[in-house]
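Missing here is one protein chain; the remaining ones are kept as they sit in the complex.
Residue numbering begins at 1 within each chain, and the chains themselves are lettered A, B and C in the order written.
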Amino acid sequence: MKTPKKILNEPRQATAEMMEGLILANDGRVGRVEGTGALFRTAIPDGKVALLIGGGSGHEPIFGGFVGHNLADGAACGEVFAAPGPDTICEAARAVHRGKGIIFLYCNYAGDNMNFDIAAELLGDEGIETRTIRVRDDVAAAPPERMDDRRGIAGAVLVVKVAGGAATELKDIAEIERIIRKAEANVRSMGVAVSAGSLPETGKPTFELGDDEIEVGMGAHGEAGVKRQKMVSADDITNQMMEPILGDMALAKGDEVVLLINNLGASTMMELLIVNRRVRQILTRDGIAVHRTFIGPWFTSQEMAGFSISLMKLDAELKRYIDLPSSSFGFSSL
Amino acid sequence: MKTPKKILNEPRQATAEMMEGLILANDGRVGRVEGTGALFRTAIPDGKVALLIGGGSGHEPIFGGFVGHNLADGAACGEVFAAPGPDTICEAARAVHRGKGIIFLYCNYAGDNMNFDIAAELLGDEGIETRTIRVRDDVAAAPPERMDDRRGIAGAVLVVKVAGGAATELKDIAEIERIIRKAEANVRSMGVAVSAGSLPETGKPTFELGDDEIEVGMGAHGEAGVKRQKMVSADDITNQMMEPILGDMALAKGDEVVLLINNLGASTMMELLIVNRRVRQILTRDGIAVHRTFIGPWFTSQEMAGFSISLMKLDAELKRYIDLPSSSFGFSSL
Amino acid sequence: MTGDDVKAMMLAVAQAIIDNVDVLSEADRATGDGDHGVGMRRGFEAAQDAIMALQSPTPEQVMKAAGTAIMAKGGGASGAIFGTLFRAGSKVLEGKDRLDAAGFAQFLAVASEAVQKRGGVITGQKTMVDALAPAAVASADGSSLAESMSRAAQAAEAGVEATRHMLATTGKARSLGERSLGHIDPGALSVSIILRTMRDRA
Partner (left out) sequence: MTGDDVKAMMLAVAQAIIDNVDVLSEADRATGDGDHGVGMRRGFEAAQDAIMALQSPTPEQVMKAAGTAIMAKGGGASGAIFGTLFRAGSKVLEGKDRLDAAGFAQFLAVASEAVQKRGGVITGQKTMVDALAPAAVASADGSSLAESMSRAAQAAEAGVEATRHMLATTGKARSLGERSLGHIDPGALSVSIILRTMRDRA
């Protein structure tokens, strides 16, 4: 096992220093509750339904980098690969609340679920209304009958994009919730790992993979996938990922999707574009149109090499929010 | 030497397949001259002075991913780490020309210089006017007396940003050229490599670095830097990079800069944010204000781990073009 | 056990967790994301600080301070779970100035129930519950605090071993399926370390 080389100061301070750097990188647009991982947009209008996202750190730029215009109002960020504690979530919630309730949007992991639930209980005691939506897009994690066992991975980027637009344009929390739930219900993803990422604090890769092996279905923290196998071609890998994704979606000829290919960290854009070529061949074969394509490192797993493919089935309403201009430190689109 | 694992089909087809994937990812906004690396924006207005960028592939998303609104009108892309040939450049030039001349903006490398010069001669014979601006931002490559020996690295992203805005808003090629030259003259960069990237076609890393070594000043193709040394802390590395950058710029208290930290490929955003923290401490010490910060993988060197820091000194004119909304597959800002 | 004894015991418990940071992370590397040790260390370092700050505390105050600190600083699944364990358990000690065998058994029983509720799990799912629940049951049979703790520690240790043969059906290990077999659950190991340290101080 080769120790990964990382550009850090004191490893135990990595998350705290990263937060400092992130706030500075926002050049005034994002603040944080001093000493915590609770981030908030500095320009949230009064009377806005707030959108709070969050989760463990180590996946940068998500979650903190998605606080911005037509995106999240705040983020509760934990330590690397560890959900934020209820205190952090409550601080973030209080910082973004504008009297109209808060939507919690996060990925479906035991740690996040428990901590956000505890926070929701505490906030409820303070009279702050919260609604909870959990992203469960990873088709590799469980069969459709066990939706609640599915992890949230990079499809969350698309859900946050839709949610950010809806929570900006609409006033009614129930209506906003309905749209976000639709976005969540319409997105499917699957990942593959080519090499492992490592934790700054332990200096160790989160899993071991042979020099010629890949793991199809790997999760965003190195959770086991559906199959460990020998390295194959880009087209083969893509075929293997698209089949379960499409098999899990009710797509018909003529349907439109938004496509996101997420770099887990160390893969090259070149590789992902080659994957995109194959994805499009498959979608064209099935008569499915791509309305828009996003390719980049948004939901990373430290320096893991690999990627995930996400598709969200669109209708006119979702398309509208996907197309809204949005802007944050980590994700902008016009 | 461990063979890098890459997600490819036939390695010799990597660039061609990548181009296909890139065009598809643009969802209609960018086309290419069939079978070449000559890319063009599909919506270039008549009478516009055209901005053509280009260089070797392997640095994705630059250059092809920077064709877009308020950015480049076209890109001439070569094979991995190889300047495009004159044919490709001429094809791209013809595709973007709208009768008002073309500005060639590319990085200062022998290969690029020769191939773009040959193309300029051939286009001149056809009556197409070209102007050439070469980015020479890498302070590690040569002392200021030998500006023309300096390589172009990630500072090019900022120059392209300014150039794209100027070439969209202004009509006079000389005026556009003046602004781009100012942007180029005002930008300084320096890189550091933590581990090597590799060429898809050879499957080999472009250099070897010990398990505990880094190379300060490393170029974007693995060209030697100023110093090979033992791994040190993020703050130390940043200090070592900021000193030559600042030493090369005439910055005074109260000056404003735009800051870009470029991921060479496999570094984590977490590391770069920790670097950003230190960069800002240093700039604050010197009384220099950061107008805007960009951090991300825009000018990569395949899966090289490491990063570069770029600063561009701003005046009101440059600030205006840095702040213009821009949008392309690989770089968007609002 | 007086409140000060409980304080001393819990400081030792926290130290034991901190000392085992690598063992716990390594166990999590096999089935999860490799951070269980560092997460527990964060929580229990905060617990140490919180407990140290207490002057002549009651047993309830010690346990509650520990749980609150762990929940706030631990993060992840373990922060919520182990925070819940100590916070929920502390409630049964309310108004008591000593921790005795019955109190300890009740503490574990309530803690185990609260954790299962919070986590939405029962025994057999390869979690820390598989160490905690049998420990709670076993501790009820003790005729002294020392015996209760000893039985609890022994049951927890057996519980850790039992997780080796369980298929994970929750948490990050879930997706391993068959591949989770042969590995112990890191959270269960933490429970065992906690109870073993309590026993040694009883």
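Just so we're on the same page, a residue touches a chain if its C-beta (ideal position, glycine included) is under 8 Å from a C-beta of that chain, and two chains touch if they have at least 3 such contacts.
None of the values given here were measured: they were computed from a predicted structure.
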{"item": "Touching partners, among the displayed chains, of the absent chain", "value": "B"}
{"item": "Residue of B:E223, B:E271 or B:E303 in touch with the missing chain, whole complex considered", "value": "B:E223"}
{"item": "Residue touching the undisplayed chain, where the options are B:G21, B:P86 or B:G155", "value": "B:P86"}
{"item": "Absent chain, residues of subunit B that touch it", "value": "56, 78-88, 109-111, 114-115, 117-118, 140-142, 149, 151, 199, 201-202, 204, 206-207, 217, 219, 221-225"}
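Operating definition for what follows: only the chains that are shown with their structure count from here on.
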{"item": "Chain-level touch network, classified as line, ring, star, complete or other", "value": "line"}
{"item": "Inter-centroid spacing, subunit B versus subunit A (mean Cα positions, whole Å)", "value": "28"}
{"item": "Whole-Å gap between the CA centroids of subunit B and subunit C", "value": "53"}
{"item": "Touching two or more other chains - residue numbers and ranges from subunit B", "value": "none"}
